[in-house]
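With one protein chain held back, the other chains of the complex are shown just where they sit.
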Amino acid sequence: MNFEFSEEQNMLRDQAVSFLKDKSPLSVARKILEGNEPYDKALWKDITDLGWTATTIPEKYNGLGLSHLELCVLAEELGRALTPVPFSSSLYLATEAILAFGTDAQKEAWLGKLAQGQVIGTAAVAEGPGEFSPTKVGASVKANRLSGTKIMVPDGDIADFAVVVAGGDAGLSLFLVDLNQPGVTRTSVATIDPSRSHANLAFKDAEAEPLGKAGEGASLLSQLFDRAAVLFAFEQVGGAEAAMNQAREYALGRYAFGRPIAGFQAIKHKLARMYVAIQLARSNCYYGAWALSSGAPELPVAAATARVSASQAYRECAEENIQVHGGMGFTWEFDCHLFYRRAKLLAVNLGGESTWKNRLISSIESDRAA
Amino acid sequence: MNFEFSEEQNMLRDQAVSFLKDKSPLSVARKILEGNEPYDKALWKDITDLGWTATTIPEKYNGLGLSHLELCVLAEELGRALTPVPFSSSLYLATEAILAFGTDAQKEAWLGKLAQGQVIGTAAVAEGPGEFSPTKVGASVKANRLSGTKIMVPDGDIADFAVVVAGGDAGLSLFLVDLNQPGVTRTSVATIDPSRSHANLAFKDAEAEPLGKAGEGASLLSQLFDRAAVLFAFEQVGGAEAAMNQAREYALGRYAFGRPIAGFQAIKHKLARMYVAIQLARSNCYYGAWALSSGAPELPVAAATARVSASQAYRECAEENIQVHGGMGFTWEFDCHLFYRRAKLLAVNLGGESTWKNRLISSIESDRAA
Amino acid sequence: MDFNDTPEEAKFREAARAWLAANAPKHEAYSQEDFLKAAKAWQLEKYNAGWACLRWPVEYGGRGASAAEAAIFAEEEAKYSLPTGPFTIGQGMAAPTLMAYATDEQKKRYLPKLASGEEIWCQLFSEPAGGSDLAALRTRSVRDGDDWVINGQKIWTSGAHYSDFGILVTRSDPNVPKHKGLTYFFLSMKSPGVDVKPIKQISGQSGFNEVYFTDVRIPDAQRLGEVGQGWTVSLTTLMNERAAIGGGGGLGFDTAYALAKELEIDGKPAIADRAVREQLADWYCKESGLQFTRARTQSALSRGETPGPENSIGKYVGAKKTQDIASFCMELIGMAGVCMDKDLAALGGLLPQSYLGAPGGRIAGGTDEIMLNIIAERVLGLPQDIRVDKGIPFNEVPTGN
Partner (left out) sequence: MDFNDTPEEAKFREAARAWLAANAPKHEAYSQEDFLKAAKAWQLEKYNAGWACLRWPVEYGGRGASAAEAAIFAEEEAKYSLPTGPFTIGQGMAAPTLMAYATDEQKKRYLPKLASGEEIWCQLFSEPAGGSDLAALRTRSVRDGDDWVINGQKIWTSGAHYSDFGILVTRSDPNVPKHKGLTYFFLSMKSPGVDVKPIKQISGQSGFNEVYFTDVRIPDAQRLGEVGQGWTVSLTTLMNERAAIGGGGGLGFDTAYALAKELEIDGKPAIADRAVREQLADWYCKESGLQFTRARTQSALSRGETPGPENSIGKYVGAKKTQDIASFCMELIGMAGVCMDKDLAALGGLLPQSYLGAPGGRIAGGTDEIMLNIIAERVLGLPQDIRVDKGIPFNEVPTGN
């Protein structure tokens, strides 16, 4: 029984922590939040230079050939630092999709470039409000030409290609679409978290190439989201813990009635409850990491469990962090809102808590029926 | 604007409080809980002598002809005292049904006796586990003869007659059934709250008389439950407040670390949250009382609102009252469990929180569609 | 128990209604400057017609009306979307304090202009180091001849940038325990040395200000109450704050209900989903509970009673509910729920905007935790928190700095 990260993985974490402490303090996330740049380009270059984008890509495609456990470590630390780069879109969504469903030729074409950060990928799924429904996808591909619209695509304004869910001849399918072609129009969209950029995409007869088995779009997307959910859950736990630590530090330093507010039971217990939520989420994340990295059939249950508890923990920690800060907490000047915004963005980006709770019970039902 | 009980109604409350303090301290509820008697007969006689059972019955049937507001006042105080008598069954269910749906002859036959406590009535609805569904009623009446079973009938072991939901020639209907006839078999059933008695009833060709319009059983039952819900909600609020007061008293008198535990924020805030829950429930109850007594079309919404928040408040207060008491709270000897048991019984007796939340939204939907 | 007015109340309501129908300006979307102008115009109109500050004595610009009448007018006025915000603090908090502590001349000079809206007042109490510990304020006042000299900083001052006057609590003696060394003044916000800076909130809005005092001089004649009695005077002001805090406002059931009717889950209307229904029902019950709690308070007012600290439940329940509804609705919409582009977003971005505003609601005017303390101590009579700073000279109380 060894249910912790290995020594090597913890060394990688230490390196990540010290790199991010230096290069990605919260002021970097704030700079993107307040400015007009969609992401921090210099930081992204450093990150690709470090090889983080190559983590799970096999060596034959110029990757590092490491396991998903290493990627989970990085995800947690990037989540903690709120690092404003397209890491999640390019790795958890695009790279994962190609690794899992791509042909040899597609891997050859994209993985090397992804590993070296020469291209940025993403996934384009939602078309309108409401829970995603495979039966309501309007985008469609005929004769390898995609038309339709996708909204709120993460990093959609900067990505070079996207994994797109669209109707095909054989039914709902996934497609790889180069976003730097004439048939693609991008419109940047402001969200609750401007430290991460989003765009609506309009496709008009854009070239599209099938990814994975035609007609299996719903199932492939579900598999992709399970994989991404584990990785995002680590980002969420990292962020939740950072928010809790921020609250703890403030409460220890802030005095009222002659003593640190951290000594009042209302604050003590609030922080303890945050800690409990994070522990539950972290443990579920480890289970998810194990399932993802070992290719275990438990992945759907593990991913949903990690996702739900990580979303809950981040929400609680981000909201209550502000509450612990009192008046200062809701000023623009203090950093509390950076976590508050990111928590909400991450909570909806793969479908909300309700959606994932339902996926969890559905997975349990099919496991137990089998 | 006068959204409080009137002076006369508050005088009635004062009388009720002082009567119940004298005749129905918690030791009386405990006596029934621990003993073999289904209810406190002497106390029931006192209550009928006081005329409480006659409250809303018109004067021409030997009732007092008071409004439902007076009945709400009594319900709250009886709920507070956990008085172990068949008041709710006989008044909120049986009397209400006859008042609302009975023919002149039926009123003539029953109301006078109900007013004077010569008979005890109840209602028999559930037949098995799960939310009540009008399409799944097995009991049926043919040629005025009822056959089938009803479970968990409140005061079913002592009641003289019951309002029974059963299939009839015209579909689901309500019937009045004398329980002191050969075709009725009663089996007492132990519940989580033995201070109130329950029985399963088996009917075999028992005489049954239609109550209200034939075939309208589902709608009549729903109306009856709306009325009963307001009255039970007052019982619940009374109980919740008594539980909170018990917790408050204990917390003020119990010392730890050299001071009353009521001074620790964890306990202070727990008590404050109980107070908040009770205030919300009480205000909703007043709205329900107004709707019930004035025959307002808002009754379904008001009843559901009162019911949901009263169930929530009582649950929180009953559970956290024990928690405030610490180890003593879960001993048989302390009275905390009397409220804990009653809270749960009342929370399920007309359908649980989930059922009433759905009724509430359904009522809002039809109001707003109209 | 009924919702109807007494005959007298009904008559008063009828008069208020008729006057409002004839005179209330139609709702417009104001720019920030227009808003203030419109607010002053409306206040003046009310004043001239005898509908301003109804409970005040006639000599100070009021009407000498009962609490119930004032409540009725407020209810009727609330049916229009009128610009009344800028006067809430001056009329609701500064005025009662002036009435209790100012000289007759001062009352005659200031109160009618407060009533007519000609002059706007703000409240200068909170400080960065204070927070929930309001009395821990540090802004110094030092006597110098007939004047006092003020140095320090206030924070969370609504409307400071457009106010003419302010009420101010200062520390005149740091060598005595916290509550004993305070002195209370009012001053012109145009005084030299007063510097107002807006505070940008999470939501991007700036409803509050920081106010800096550098050698600001206040005549001793503008002192309210005795030297060292500032805390007692503050309590008069604060008592009136509580009455002014409502429980409503913010995103509510209706928005969530409308969205649930419109959106789909699993190919069916979201409103058919029982998880959605139960969540909605929960909020409905809370809103309804608060609404009828206000009705009960109203009844108490009608009977001439003063509403007490039990009104803290409105803010406590309401603020968290707004946050939860905003969060829930965004999740119901999915990714598009976090969109903040006015033209693209559902409800013009109201949901994320409300979610960003909600933390302020849970904090400003007293945090959730302070509300629970108030209920616990002042309604339920539970012991106060242990005060380690009790009896200690203010400048010896640990501050962590």
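All chains are identified by letter, namely A, B and C, in their written order; residue positions are counted from 1 within each chain.
The rule is short, and it goes like this: a residue touches a chain if its C-beta (ideal position, glycine included) is under 8 Å from a C-beta of that chain, and two chains touch if they have at least 3 such contacts.
Everything numeric here is computed off the predicted structure, so don't read it as measured data.
*Asks:* Out of A:Val137, A:Ala289 or A:Leu338, which is the one that touches the chain we can't see?
*Replies:* A:Ala289
*Asks:* One chain is left out of this view; which of B:Leu50, B:Ala109, B:Ala202 or B:Ala266 touches it in the full complex?
*Replies:* Once the missing chain is taken into account, the touching residue is B:Ala266.
*Asks:* Of the residues listed, B:Ala29, B:Ala115, B:Met152 or B:Met244, which one is in contact with the missing chain?
*Replies:* B:Met152
*Asks:* If the hidden chain were put back, which residues of chain B would touch it?
*Replies:* Those residues of chain B that touch the unshown chain are 126, 128-133, 135-136, 151-152, 189-193, 198, 200, 253-261, 264, 266-267, 315, 319, 322-323, 326-333, 336-337, 340-341, 344-345, 347-349, 351-354.
*Asks:* Considering the whole complex, not just the chains shown, which residues of chain A touch the missing one?
*Replies:* Here the touching residues of chain A are 1-6, 69, 248, 251-252, 259-260, 262-263, 265, 267-269, 271-273, 275-276, 279-281, 283-284, 286-287, 289-290, 293-294, 304-305, 308-309, 312, 354, 356-358, 360-361, 364-365.
*Asks:* In the complete complex, the non-displayed chain touches which residues of chain C?
*Replies:* Residue positions of chain C that touch the missing chain: 265, 273-278, 386, 388.
Basically, only the chains that are shown with their structure count from here on.
*Asks:* Distance between chain A and chain B based on Cα centroids, please, to the nearest Å.
*Replies:* 51
*Asks:* I'd like to verify one number: the distance from the centre of chain B to the centre of chain C, where each centre is the average of its C-alpha atoms, in whole angstrom.
*Replies:* Taking the average C-alpha coordinate of chain B and of chain C, the gap between them is 41 Å.
*Asks:* Would you give the residues of chain A that are in contact with at least 2 other chains, written as numbers and ranges?
*Replies:* Within chain A, the residues that touch at least two other chains are 264, 266.
*Asks:* Please output the residue numbers of chain C that touch at least 2 other chains, ranges allowed.
*Replies:* In chain C, residues 369, 372-373, 385 touch at least two other chains, as defined above.
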